[in-house]
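Here the complex is missing a single protein chain, while all its other protein chains stay put.
Right, chain A next:
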Amino acid sequence: MGFDNAYEAIIEENDEARWAYGTGFTDPLAGLDTTVPSDVDGGDLAAYCLMLGDDALIASHRLQEWCTHGPELEDEVALANIGLDLLGQARLLLTRAGKADGTDRDEDAFAYFRAEGGFRNTRLVEAPNGDFAFSMARLLVFSAHRLALLDRLTDSRDPVLAAVAAKGVKEVTYHRDYAAGWVVRLGDGTSLSHQRMQDGLAALWPLVDELFQPHPVEHRLACAGVGVDPSTLRAEFDAVLAQILDKATLNRPTVDPAQAGGRDGQHSEALGTLLTEMQSVARAHPEATW
């Protein structure tokens, strides 16, 4: 039986939409009740979804950059998997933002057609990858913070946020264990690996405080029972980090916090470079599907 091209051989009759994961993406919240609770400000809820969604999106992009650069094939697979989980969380949250603010913008509109100043992620996630030790220090800090946050968010009065958080908790538990494993292995390893892990931690540490500084939007939504005040997560975060750093024979760095502002769209230079790459295909071929 002859075929005109390779694709014809792998699809059945009337089957064009079924291979290679369909053509284009469907709204990941399709069929879900996305009504905003009546006493919640839609603009605030949208901004909050962007904060959580942008953190996940930009962290995911940095993890994906490790593909073909990882120390072992298994770690590239692990980092890609973690990136995929975070990308999934970002898709749900960005979609939620577009419903909450009433503009009905979809996930792609937020990810690919927003300028740098509109991104609300913290500066921690946008910093360049550095060496593997820096990236593992970042993944540990990010996932320890996010796990504590999502765990509290499962009680949110916004049913969509609560559902996204409940799924995310299970995923980020694996992420935190993975990062903690590497931080301990490197910290409690050779003198060289110990030094590089300590250096990575020290380089990262000025970016930690921003995660716990409540933005007015976070504060308002925490009061409304929808969001979480991040300053309330610090004690749990410190306890988890102390447990890991102790086992890794690493010292908690004592450094001054760096400039913050990511939640208000004030970013370091690194985000511009990242977005130029991440958005290039979508901007060169707007509205394209494949």
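By definition in this document, contacts are C-beta pairs under 8 Å (C-beta built on N, C-alpha and C of every residue); 3 or more make two chains touch, one makes a residue touch a chain; residues count from 1.
We adopt the following convention: contacts and distances are computed from a predicted model.
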item	value
From "Short-chain fatty acyl-CoA regulator family protein", "Phenylacetate-CoA oxygenase subunit PaaJ", "Electron transfer flavoprotein, alpha subunit" or "sn-glycerol-3-phosphate transport system permease protein UgpA", the hidden chain's UniProt protein name	"Phenylacetate-CoA oxygenase subunit PaaJ"
Which of A:V184, A:V217 or A:L250 contacts the chain that the document leaves out	A:V184
Of A:V226, A:V240, A:A260 or A:M278, the one touching the omitted chain in the full complex	A:V240
Chain A, residues in touch with the chain not shown (by the definition above)	14-15, 17-18, 21-22, 25-26, 28-32, 74-75, 77-78, 80-82, 84-89, 91-92, 147-148, 151, 159-160, 162-164, 166-171, 173-174, 176-178, 180-181, 184, 236, 239-240, 243-244, 247
